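Pasting in a structure now, in structure tokens, and then I'll have a few things to ask.
In this view, the complex is presented without one of its protein chains, the others remaining in place.
Per-chain residue numbering starts at 1, and chain names A, B and C are given in the order in which the chains are listed.
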Amino acid sequence: MPVSVDEKCLRLTGDDGTSGTLLGMRCTECGIVVFGPATFCQSCSSPALEEIELATGGVLYSYTIVRVPPPGWPGPVPYVLGEVELPEGPHVLAEVIECTHDALQVGMPMTLALQPVSMPDVPGSERVVYKWRPAM
Amino acid sequence: MPVSVDEKCLRLTGDDGTSGTLLGMRCTECGIVVFGPATFCQSCSSPALEEIELATGGVLYSYTIVRVPPPGWPGPVPYVLGEVELPEGPHVLAEVIECTHDALQVGMPMTLALQPVSMPDVPGSERVVYKWRPAM
Amino acid sequence: MTQFRPGRDVYVVGVGLHAFGRFPDQSLSDLARDAVVDALQDSGIPWTAIPVAYFGHVYYQGMSVGETTLAQLGLTGVPIINVENACSSGSTAFWQAYWGVTSGVFDVALAFGAEKVPGGPVTVTAEDSPARYIGGDHMMAGYALRMKRYMEETGATAAALAQVTVKARQNAAMNPYAHRKDTYSVEDVLNSRLIADPLTLYQCCPTSEGGAAAVLCAGDTLDAYGVDRSRAIRIAAAALTSGNYNGRGSDHSAFSPYRTEPAALQAYEMAGIGPEDVDLVQVHDAATIGELQQIEALHLFPYGEAWRATAEGRTALTGDVPVNTDGGLLAMGHPFGATGIRMVHETVTQLRGEAGPRQVENPRVGVAQCSGAGDVTTVHILTR
Partner (left out) sequence: MTQFRPGRDVYVVGVGLHAFGRFPDQSLSDLARDAVVDALQDSGIPWTAIPVAYFGHVYYQGMSVGETTLAQLGLTGVPIINVENACSSGSTAFWQAYWGVTSGVFDVALAFGAEKVPGGPVTVTAEDSPARYIGGDHMMAGYALRMKRYMEETGATAAALAQVTVKARQNAAMNPYAHRKDTYSVEDVLNSRLIADPLTLYQCCPTSEGGAAAVLCAGDTLDAYGVDRSRAIRIAAAALTSGNYNGRGSDHSAFSPYRTEPAALQAYEMAGIGPEDVDLVQVHDAATIGELQQIEALHLFPYGEAWRATAEGRTALTGDVPVNTDGGLLAMGHPFGATGIRMVHETVTQLRGEAGPRQVENPRVGVAQCSGAGDVTTVHILTR
């Protein structure tokens, strides 16, 4: 069975690791939404949070082409890192795949993409990672 | 040429790494002596320090037989660790070699011994290390 | 001796713990957060009213872990400061919180700490230190050297030293937060495998994980924060010292006992009490010998007599000077960032009369003492 890179941020919905949903928490007091787990609201500290499924896409708030990767980066170099603003408010940072560098533009629509990633030479390290790809 | 494990604590005097002297600093204001380098006196903070050569032996203040070694320990296990009080005052902690465990006794005279030590699988890591052995 | 100037009275108004043990599925932040939530709830003061927080931890687990942890409770923008002082990291956070409140900078402060200590011998120097060649940087070997010398000088018996562990485990058996709850006989302790002669495994604290938190509040603002005065415990003294030159063993200070004395004397003076007024004590028993030497350094027993007092049961829950009533480091383990505040937790719980089966009879004065590499010592005195 495929394993999510972070079960509290990404819930896999199928058995093959190709479908899933980003998770967030909404405060029922003040309405703000955050990406990933939370016990208390980041804005008002209320514990009245409910888990929600986030939109499967958003717009590209900013991006960069990383030419010197961070330690332990298991992917190709260079890679594109994109910060996507979801309609619910949160920004989600992830690799942008299947894109042409020159075609990237702030404001362009992006859609969620899942890919398996393994750490080189670490058996059992495969995780399903959330990424972005330009929307059709 | 042999290299001292810490040139400010142990000065090698020959070319073969078998002879050397422990170094200390004496405060010309208050007279206290410390083992190893110092810029200011530990007791009175005076900068008036002079380097001295320490005695080549002392008495065993305490000892233990270490059965679970610290990370990176390059020697045999178990090993004996001895705290020796020098006539000048300082205590110097080091491995006790060439001893019978049952014959060790607090208060027994000890004498300086030098041995080369290498870190396993680290080329060029050989250092001459100060140790103690029971005095004849 | 450094003279600080205490100002307002300061109280501990809330304490919280995450259980001590092994929690592979919980991060450092998880341990810390749970303890904080517990302490806030105990105090009745909400997170949004806390103006400052001090977080104690040692090992690098990412930057600004205090901030990352408390961000989970809401981004309130307050100063959060991560502090490290070896085994005294948690108690340093508490000390800092105390001085901030007594001096009037803030009315309330949060002190918390957590640690995930890896297994195996604990060292205090960097990996590339010459100590790796010399073999002397080994916390338990240091305690073994102290133990050998103490036994030689005082005539302390192996059985008396083992009794420290026997007592710790008996106390821990009544403490749901303890890492090790099974009890042992003196023979069990002496027959456990040797780590560094004469120290056996059961005489060394386990490597553990855990979290602890405390909320402090100025006495003149207790009512403004709606604090239950009947459960507020006053901080009568807060002392923190580094090494003093003492003419012996300064070259190998980690192995020199009785570094605690200057901090203890400062604390007694600040509290206006003496060792004879102390009703219960938590001390730094990373190894059995540690407990004996610390209670002597605190002047609770004359030099060389703590082992006999222990053998006679005087440091047990029912003795005249109960020591490490929650099981101490020997049974709780020693998550560096949490330990000092865990001691405050136990002292407060006892002084409130809320310690259940391990309650000491009607205590009024409690002492918490931590020691750490770099010759750091903290002594805190709490009173009802």
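Just so we're on the same page, a residue touches a chain if its C-beta (ideal position, glycine included) is under 8 Å from a C-beta of that chain, and two chains touch if they have at least 3 such contacts.
Keep in mind that this is a model prediction, so the values were computed, not measured.
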Displayed chains contacting the withheld chain: A, B, C
Residue, one of C:Q163, C:T200 or C:T241, that touches the chain absent here: C:T241
Listed residues C:D42, C:D285, C:E346 or C:D375, member touching the removed chain: C:D375
From A:L12, A:L49 or A:A94, residue that would touch the chain that is not displayed: A:A94
Positions on chain C contacted by the hidden chain, ascending: 1-2, 4-5, 7, 28, 51-52, 58-68, 70-71, 74-87, 92, 95-96, 99-100, 103-106, 124-126, 129, 240-245, 250, 253, 262, 372-376
Residue numbers in chain B that touch the chain omitted from display: 38-45
Sites on chain A contacted by the missing partner chain, in the whole complex: 5-6, 9, 32, 34-36, 42-43, 61-75, 79, 81, 83, 89-95, 106, 117, 119, 127, 129-130
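The working rule: only the chains that are shown with their structure count from here on.
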Contact graph of the chains (line, ring, star, complete, other): line
Centre-to-centre distance between chain C and chain B (centres being mean Cα positions), rounded to whole Å: 33
Approximate Å spacing (C-alpha centroids) for the pair chain A, chain C: 41
